[in-house]
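Structure in structure tokens, see below.
The complex is shown incomplete by one protein chain, all other protein chains being positioned as in the whole.
Naming follows writing order (A and B), and every chain is counted from residue 1.
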Amino acid sequence: MENKNDLILEVDHLTVNYELEDETVEAVRDVSFQLGRGKTLGLVGETGAGKTTTALSILNLIPDPPGVIKGGTIKLDGDNVLDKTIKEMSRIRGKEVSMIFQDPMTSLNPVFTVGDQIAEAIMIHEKLDKKAAFEKAQEMLQIVGIPGERAAEYPHQFSGGMKQRVVIAIALACNPQLLIADEPTTALDVTIQAQVLDLMKELKKKYGMAMILITHDLGIIAETCDDVAVMYAGKIIERGSLEEVFNTARHPYTEGLFNSLPNIAERKERLKPIPGLMPDPTKLPKGCAFAPRCPYAKPSCIDVMPEERHFGGTHYCSCNAYDDESFHLEREDIVL
Amino acid sequence: MRERNTLVSRQYRKRSRAGEVWHRLKKNKGAMIGLGIIALLALVAILADVLVDYDTQVIGMTLKDRLQHPSKAHIMGTDDLGRDIFARLLYGSRFSLSVGVVAVAIAVVVGVILGAFAGYYTGGIVEDIIMRATDIFAAVPNMLMAIVIVAALGANTLNLMISVGVTSIPQFVRTTRAAVLTVTGQEYIESARAIGESETKIIFKHILPNCLSPIIVRVTLRVSSAIISASSLSFLGLGVPAPAPEWGSMLSSGRAYLRGYSYMTLFPGLAIMITVLAFNMVGDGLRDAMDPKLKK
Partner (left out) sequence: MHRYVIKRILLLIPVIIGVSFMIYFIMDLAPGDIITQLVGEDASEEQIAALRHQYGYDRSVFYRYGKYMLGLLHGDLGTSYITKKPVWDMYITRLPKTFWLAIGASVVAIGLSIPLGIVSAVKSGSLIDNSCMVMALLGLSMPNFWLGLLLIIEFSLNLGWVPSGGFRGFSSVILPAITIGTGHMAVMTRTTRSSMIDVIRQDYLRTARAKGVSEHKVITKHAFRNAFIPILTIIGGQLCAGIGGAVITESVFSWPGVGRLIIDYVHQRDVPVVTGSIIMTTIITGVIHLAVDLLYAVVDPRIKGKYSRKGLRLAPRVKTKRGAA
């Protein structure tokens, strides 16, 4: 177990619901994980698994209504952000924790220059005057690979990849300790994806910040992350270091993810997609949410909520199958 | 909240489009109240001759009863010629409703045809002529235009309908054209073409039905403003001539008696407002029901 002081973020038993008029969506269910200083955590899962909601909770930015944080704690540097006042929260946002969003096309305000949008963060947190902040904004633009003089231009004058660089510049303008990147490259062209990802890796190293990278691309995780957490239907079903999860996956869903990838393990093998769809988040089964799609599921899985088990090191997994001590997945562990 | 999007439409899937709209409209209290008021008003207008006698109660003067404050005998009082205001208001519903409805009907027929042409034959001379003419027409404020038309044609009920109807045309041309343009640009029209559906089928099955909702909403809201315009013109003495109990002209005759007999202006105005309110509530409800995106 890591020393508490080395942790930038500890999330414990976080539960978030979206309470609509006639139904409740259980978006995040009892999620716990930790992140060390300067480390990168990859949060993987399908669309709708609750990754973005988890991330937004850290900034206390869940849209309310309908979002309600039902329980749990989110300790940032030892302080629970859920106890903070609105004012304290806006001091944390952009300063301690920054976030990059999925779609750069819509995440910049169309009526302000990009320079002003970067400078705004600097003015709020570093108490600089407008001119100094704008100069620093130009520096930030250069850091993300955009000529400083383009600071006076508006978002519609930039391409998608460039916009995402601007978003990164806004996020990093005040040297945050933690950067949350919510599918930062999904909306970009493949060639641009690599550039933006490299830029993020480089800047992360330069500033020594921790990062949560949300993605459904296992390739990106393998390249960038130290730790991995796999989410399914609002729960983290497996987490551990990159090696633990990638080499010795324990959850049937994680196995399914790897099997549905074309380039991992042996190339000859046919792709094996996971059958079925994620359950309706308003009508989750009492037990394991993956049971209806799980090739190893027993009838009891539907009713029994799996406990989180420790598999040595930092490796945890929630699966009922391990009640049987001789159980192991079909996929063989990769021994390096 | 991707989670939400996937869920919303599921429960409506089995109904037809109109059924779906009606289902959502039913949940809207305001729209239902509005619809109730309109139904009641329509009933009163149809049965007006049964409810009150035109010659004695509506236009028959009883000078000894003039300017009586509301009482049991005359619940809304009597006017300067001794006529029962309540009876006149009941009968007057005919004018307001018919002028509103006929005027908008004129505007819809002309406006939708022109708008559809302009929207469908884009880029051509047809569109240019229609849209330039519309621009010129719309350049004159509505009320002024209506006044000029009524003044030229002469003040009577038919001309009132024509003038209010004609001034509403530009709105329908523009609404229809915009709707047709948006719909023809949609990808499902492209894909309908791609799978080889015929042009007529595309127009009737895809384009027209999808243009309908903005036009229907516009119609309902326009009826309410047509009622206001018509009663305004009557108020100015340019509408339904005396002694017919048009609400606007009743208000106008109350002007001379503001001091002391304010009920003469109060009740006709209230009648106009309630009618207009009802149409506005239905219009708002329809708009929300037809475009669920706009709600919340």
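Basically, a contact is a pair of C-beta atoms (placed from the backbone, for glycine too) under 8 Å apart; a residue touches a chain by one contact, two chains touch by 3 or more.
This structure is a prediction, so every number in the text was calculated from the model and none was measured.
K.L.:
One chain is left out of this view; which of A:17, A:53 or A:98 touches it in the full complex?
P.N.:
Counting the whole complex, the residue in contact with the absent chain is A:98.
K.L.:
I'm checking contacts with the chain that's been left out. Which of A:130, A:156, A:286 or A:310 qualifies?
P.N.:
Touches the omitted chain: A:156.
K.L.:
Given the contact definition stated above, which residue among B:110, B:153, B:216 or B:242 touches the chain not shown here?
P.N.:
B:153
K.L.:
So that we can see where the missing chain sits, which residues of chain A does it touch?
P.N.:
Counting over the whole complex, chain A touches the hidden chain at residues 59, 61, 86-87, 90-95, 98-99, 101, 103, 106-113, 117, 120-121, 124-125, 154, 156, 167, 170-171, 173.
K.L.:
In the whole complex, what residues of chain B lie against the chain that is missing from view?
P.N.:
30, 122-123, 131-133, 135-137, 139-141, 143-144, 147-149, 151-154, 178, 181-182, 184-185, 189-190, 224, 228, 231-232, 235-236, 248, 251, 254-255, 258-259, 262, 265-266, 268-269, 272-273, 276-277, 280-281, 284, 294, 296
Convention: only the chains that are shown with their structure count from here on.
K.L.:
Approximately how many whole Å separate the CA-defined centres of chain A and chain B?
P.N.:
Centre-to-centre distance between chain A and chain B: 53 Å.
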